[in-house]
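Missing here: one protein chain of the complex. Every other protein chain is in place.
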């Protein structure tokens, strides 16, 4: 395993993806994460304000800080791949400090075997989502101070 | 000498060009032909009707048949190279039958060493001039019949 | 196709191996076609040996460039059965249609005049007319699709034609692969006194468009969809409509003379081209039509049709897949739109990409058609001359696997 550049909370996740036999297994695992709808943003909360631009399908994210000043996010998307990447991002950042979220490095996506999600022009818009989350964290950390 | 495709009247001319030492000598000879203004069309006879299109500089040609039904032409041009090629064309066609003029093959220009004058896009417009002369011959032969 | 292996060998990209180790299977031909070496080399050869600005050629290089440029124009025009003077280079189909809107329609249409379009049109043949409608108040009429037949509703077309001045019609749909009954549409339109603009962006890669025989007033084309380069296309226009045009883009080339007092323009198509020509692009497109001229279009059509039928039959057998095109129909070409009931089109695209399959997904610049079909987007495969039965079979087996594991 290369030098870890992601929150500890992702170690197990990354490990699980690394253990997959091939790309299709990785996607199956990603779909499983996407299926974990407990913490997703339900469609009736989707609006223009929380929409992520640059995704071909619809994707929305809502970020906040809790009473302890910790970052919280919920995401929702039409497409399972985006939803899965959102869920994993949520695992990475939920309950972290806003500063840590603002500095989140997307390398874990590469380590998980989804390098193609990292180019900005990909229509799944993972990079747009991540940018949005980091910007929200920056904004919220300012608000909290 | 390759198979002759030009009127006998040009044999001597072509020969003279073939005897030139280099391109510059050929151009000097061409300028000499251009300088033979006896049979040229003087500028006060230049008009829209006898203008040759597709030359960058001005060039005009006037064609007719004499009382014997033989083809006659006079040309005039700003540029000496065009004027020279016109004069040689005049030597080739003047006094020929219209049918012969209409079928005039431009190979003599190549044999004289001015191959570049033969591509239609050249701004000197030799090919436009020749086309004009041949068309006039065709028209005049029709008229004469 | 005979010699499909030899033919494929002419396309360097077709031996591409993708970063994930999978060989490329290129099924996105309706978006853009691949280019044979002869096209790529013609352009490099221009830049490497005779690059020069064209026209007013008083030096050797300029002469060579001009000759190549004009000979490309002749080849391209001849390929489409048109005279060089009826061909105007544009940057593609989109600019060609805009040229009609600016140079012809703005001078010949006025408030209340009607333009007939179809629900099947690409945005390139919709937005210019909507814009003109905002600007000068023309009426834009849309002929609907007959959803049962998945074809243009010809009764509705007849109806829409009444009193219309112009018909804009896509030759072959980039979503459904359906070729419209262009000949009938042109005949009916002319009988009714309307001019016809044919969007042949897709059609030109699948059949020999013969401008004079076809009888359309305008035909819009893109080189990049027919083995040619990006950055060039053309409008074919009859002498009649050319004589009704005013200038569009103005500057060098299109002028007869310029002075401080005013300028005069050249006639016909020469008035409609300005600026340094797309020299390398024209040479590349010329090489593309030379290449296509060696292809037996009937044989190509049969080949593509066979692949498309194999693909769509295979897809229909897969649980959850809905196919919007029907390649069995004679007027169909090699473009098939489909959707899975549960796997979103985006997920499907990514999962196919993982297998090396380049397919297009989205609205295909045809939102009104998406609306008519009642979908937000489709997955689309589009086949061309160099695709093979093995590619189709491998696509089907990958698709089946995806549907089983992710459906």
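Which chain is which? They are A, B and C, in the order written, and residues in each are numbered from 1.
The criterion applied here is as follows: a residue touches a chain if its C-beta (ideal position, glycine included) is under 8 Å from a C-beta of that chain, and two chains touch if they have at least 3 such contacts.
Not measured: the values here are computed from a predicted model.
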{"item": "Which displayed chains the unshown chain touches", "value": "A, B, C"}
{"item": "Contact with the hidden chain (one of C:32, C:238 or C:312)", "value": "C:32"}
{"item": "Contact with the hidden chain (one of C:7, C:97 or C:151)", "value": "C:97"}
{"item": "Residue of C:70, C:119 or C:153 in touch with the missing chain, whole complex considered", "value": "C:119"}
{"item": "Option from C:158, C:213, C:276 or C:397 whose C-beta touches the chain left out", "value": "C:276"}
{"item": "Residue touching the undisplayed chain, where the options are C:136, C:188, C:358 or C:401", "value": "C:358"}
{"item": "Where the missing chain touches chain A, by residue", "value": "56, 116, 119-124"}
{"item": "Where the unshown chain meets chain B, residue by residue", "value": "23-24, 27-28, 31, 56-57, 78-82, 115-116, 123-124"}
{"item": "Touching residues on chain C - with respect to the absent chain", "value": "12-13, 16, 18-20, 24, 26, 28, 31-32, 34-35, 39-40, 43-44, 47-53, 56, 58-62, 91-95, 97-98, 119, 122-128, 130-131, 142, 222, 224, 229-232, 247, 249-252, 254-255, 257-260, 262-263, 274-281, 346, 349-350, 352-353, 356-362, 365, 367-368, 371"}
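Convention: only the chains that are shown with their structure count from here on.
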{"item": "Distance from chain C to chain B - Cα centre to Cα centre, in angstrom", "value": "47"}
{"item": "Where chain A and chain B are represented by their mean Cα positions, the distance between them in whole Å", "value": "79"}
{"item": "Touching two or more other chains - residues of chain B", "value": "none"}
{"item": "Interface hub residues of chain C, defined as touching at least two other chains", "value": "none"}
